[in-house]
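With one protein chain held back, the other chains of the complex are shown just where they sit.
Labels for the chains are A and B, by order of writing; each one numbers its residues from 1.
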């Protein structure tokens, strides 16, 4: 009878879709990985701190100890960022009752591909050695690659449950490419500062994903609404993701800031902003229900908004109370977003946002960009000290005559560019993804692992021991 | 019929309770967070290692490299401690079959509030700058705030499932306050050493929670006993908490010890004590059952007792075998506590201890205090070296004439003070929490997420695809 139901449903569905990715997925993985190997072979080498010549370089540069290798400044933060990318984003998206394999598995796949492509793209734009035409990578490159990947995983949140793995790979390929250009313009050409990536990671990534979701609008998505929700233990799994993101966000925002006080201050600011966000999220979540009950969706997502919003300004002299204020506001705005804006966007703007990234990344990212612009414009030698101002805003070389007020303008310009790249890029890539060749899910079967995964039997009870083993129909492993 | 049952049950329940926290919870969160922002604005600033003036300070102090910023000594440990607080404590308490949302969610809420209040309270007592009346915070302050929060999360373990989130916030407010006073007396006034907080964190926190639980004794709690237990996968979730606590405990005990050998030794001692505890826990757990089966409650909790007990003495020259002996004893005592003492306390002393914190924190904490006193009293220049003795016990400034034997006495006094603060504070706070305004659970509905959380539908199976979508009754997200 189940099969019969399914057949009927297939008939009334206007376009029966083929979700077989047996040719396309292996092809994409193999071809792209081989291309990566070739390009890495041509372009990528170790930099002087990870090369075996370090011993000579160290002596030459009069560096007193191995501990001053950048590895020891960055590695703990790198590992925390790595956990955020794979466990944080991966598990945060396991909240759907039957999409946990895809959430954590496709997150794994696109992150593993994305970081390789990011090393190349970011390398070409930012660290190509003019002497030999090679990209020299170090720990900082790996962190930047993880950052770049984060923007695509944010975009994944908007389309969660609706795209095939092949589409996700294509989305990642273009996302990384756009990110690298975007980042080059914002950080290098207009010299905006963006330590935690409120603009380049969150604003760009969120609008990129939302635009793709808008282009791929599914009017009949409510045919899958039985699967678009959580069960008790899938919500607990999602809390693993939430907490690892929340705990390690100070590492995210401080991972590539200046050695010394820069990393120290960015970690403190982020820690405080996040703490403050939790309280206002709980407050609004409780207020929004008739009996004051809390909603897991808010706790899983909005508690993180403070970390997003403090991203750009994390290394600035925000002051501890400033961080708390940012977190305070973002907890409110993000939770209200889940209550009012997400349903509004779905109904009137035709944007289906599975994870609510508009509330967690887009709005807080824009707020973060604005905060960055304002605090940069307000910076003064009194607060930062002469050397501190130069270090924090990198007023050196070509930018040595920059002043804080103009820096604020550049920050604002950076925010606009991130927005444009996100929306524009998303629309173009959305067009590409609308082609009917990618094997995406039919409207009545979204949010379902069954399309792309061999699933184990469903029941959880232990079958009794049978006399006749031939009668058993359990999966053979 | 279920509703009917529920009505009947409500009728026979002597005092029908109102668990609506829609006014009180948002009010507490908003008001307290705003107060935090104001107090942070008045009092809290960056210290010289996280301030933008660091570059100038560094030059002035002749510090050769940025790597000597305290950030690089403490940050990896800080992140591990942070994981223990949020994932460790949070998931350890998810073992109840229907209280996982509250376990991990309220843990998150009270920790996020507690750490802000702790920064203020500990700052006023310990790091108020006499020059400008400001508290200067750094990475070490954040670690101390996390430590302070740990004591309240321990207390949460005793009352798990029985208090409303508003009560938990009140309990945390007072808990942090008491902790800061207690810590000031123990560490500063009487100059006891307590690196891993056996006394100030575990002994204080556990007796604070147990006293509150005693004051809030529920004679009819067995009406909720259907929910006071685990299911298979909730026990697996709890193991996530156990393991992250266990693995990162070396970071906990070494996070604020002296640079260099102090941190190194504390980590080694804790690692060894914990390893030893696992074996004796398994042994006693197996012995306690007729067929030698293991009990998950013991594995989840008692395996951690060695880390508690080695806390005070972690930085001393305990010797590796000394650490093993401490772990050995604590595994036995803690497991026996679960088997004999917890039921005894519930039956005769009217102390209902949901997580068994008496076995995991109270007894091992007291043992840790005693071990600390004994090993301090036995310290000698032969073992520590002259400089080592001074560094380890901080026999400088006002305390430069201190001798180990007297230090042992001070340690013992510290333990007594922690006990008094815990019991006394708990009784007073328990009185406050008995007021009938807090929205706590009725006796027949404890350990139930349903009171404070919007729950997803229960079934886990995928409903078949229906011809007629109107017939579906699934939750709409």
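Going forward, contacts are C-beta pairs under 8 Å (C-beta built on N, C-alpha and C of every residue); 3 or more make two chains touch, one makes a residue touch a chain.
Please read these numbers as outputs of a predicted model, since none were measured by experiment.
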Options B:145, B:389 or B:451, residue touching the unrepresented chain
B:389
Sole contact to the chain not displayed, among A:25, A:128, A:181 or A:349:
A:25
Given the contact definition stated above, which residue among B:240, B:336 or B:377 touches the chain not shown here?
B:240
Interface with the unshown chain - residue positions in chain A:
19-26, 29-30, 32-34, 36-38, 40-41, 44-46, 49-56, 58, 64-67, 69-72, 75-76, 79, 82-83, 86-87, 90-91, 94, 98, 100-101, 104-105, 108-109, 112-113, 115-116, 119, 137-139, 142, 165, 232-233, 237, 240, 451-467, 469, 472, 474-477
By the contact definition given up top, give the residues of chain B that touch the hidden chain.
2, 5-6, 8-9, 12, 64-65, 67-68, 72-73, 76-77, 80, 97-98, 222-223, 225-236, 239-240, 243-244, 246-248, 250-251, 259-261, 263-265, 267-268, 271-272, 274-280, 282-284, 286-287, 289-297, 299, 303, 317, 319-321, 324-325, 328, 383-389, 391-392, 444-445, 448, 450, 458, 460
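The working rule: only the chains that are shown with their structure count from here on.
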Quick one: report the Å distance separating chain A from chain B, using the average Cα coordinate of each chain.
31
